[in-house]
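Not every chain is included here, but those present sit where they belong.
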Amino acid sequence: MGVRILVTGGTFDKEYNELTGQLFFRKTHVPEMLGRGRSRVDVEIERILMMDSLDMTDADRAHIIERCRSAGERQIVITHGTDTMVETARALAEASIEGKTIVLTGAMIPYVFGSSDGLFNLGSALSFVQVLPPAVYVAMNGQYFRWDGVRKNRDTGYFEAK
Amino acid sequence: MGVRILVTGGTFDKEYNELTGQLFFRKTHVPEMLGRGRSRVDVEIERILMMDSLDMTDADRAHIIERCRSAGERQIVITHGTDTMVETARALAEASIEGKTIVLTGAMIPYVFGSSDGLFNLGSALSFVQVLPPAVYVAMNGQYFRWDGVRKNRDTGYFEAK
């Protein structure tokens, strides 16, 4: 049945505006990334938000939950800013979506910057979602964590077990 | 206990010799790739071969089998040329190494070429190896296959179920 990829933005998809020197969102790079990875996973990509996760509201999270709930697929990857990824994971877990494996992932460096961790993380999240039992997880740094067992270390930028 | 990564070469690690215009092996890029992916997986990297998989002999495969057997870790990723990856997977399976999850992966484009699928594949293989039950697998194109259920389609370069 394949994997649904819900795109919400985050550093993953940020680009550099050469006129202003600011980072901004223009489009999602997930299709291009899957192309580079030569992915053959049956995916449906749905862009539902395009934002910095620090700006995410309860209404935004309700929207993410609703899209997970109504998705036909039982395997869902969500690309998400890292700053509040754990918070969204918790909201999803508390929504008690039955029978679905949901994996959140993101990047610390924009994909377009060349040196990004995004391609590694996308390969990782897409792999974990195919084999982990139903629940909500965060996949970062090559590892996976259950939603209630992870925190982002803001000093190092790494996700770690708590 | 962590993951052992056995490096055998393959397109993954090929570089371009600007004087001759030929591809060659110099060193493995796996540590650099894990750095870019900001991986925090506990890994032990062991370079055991550095070759094109078309040149791999039975003796080379026996060496790979021996390194898998003697490894203390129960999770092993092998970076390998794609041309004979399935053949090495079969040799490993026939060696009946008990209690270990072994995942072979590779790349169609050298990591140093920028547009490589290698980072995606490494993220994928490292994830699959942490969650799949003991057996020998190939992880390519975002998917995993049991050793006896996969072939490389030489016309497309994709790995597919057989």
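Lettered A and B in written order, each chain numbered from 1.
We take it that a contact is a pair of C-beta atoms (placed from the backbone, for glycine too) under 8 Å apart; a residue touches a chain by one contact, two chains touch by 3 or more.
Nothing here was measured: the structure is a model prediction, and the numbers come from that model.
Peer 1: For validation: placed chains = 2, all identical. Expected total copies in the complex?
Peer 2: Assembly-level count of identical protein chains is 4.
Just so we're on the same page, only the chains that are shown with their structure count from here on.
Peer 1: Mind checking the centre-to-centre distance between chain A and chain B? Centres are C-alpha means, answer in whole Å.
Peer 2: Computed from C-alpha means, the inter-chain centre distance equals 26 Å.
Peer 1: Would you tell me which residues of chain A are touching chain B in their complex?
Peer 2: These residues of chain A touch chain B: 33-34, 36-41, 108, 114-117, 119-128, 130-132, 139-144, 157-160.
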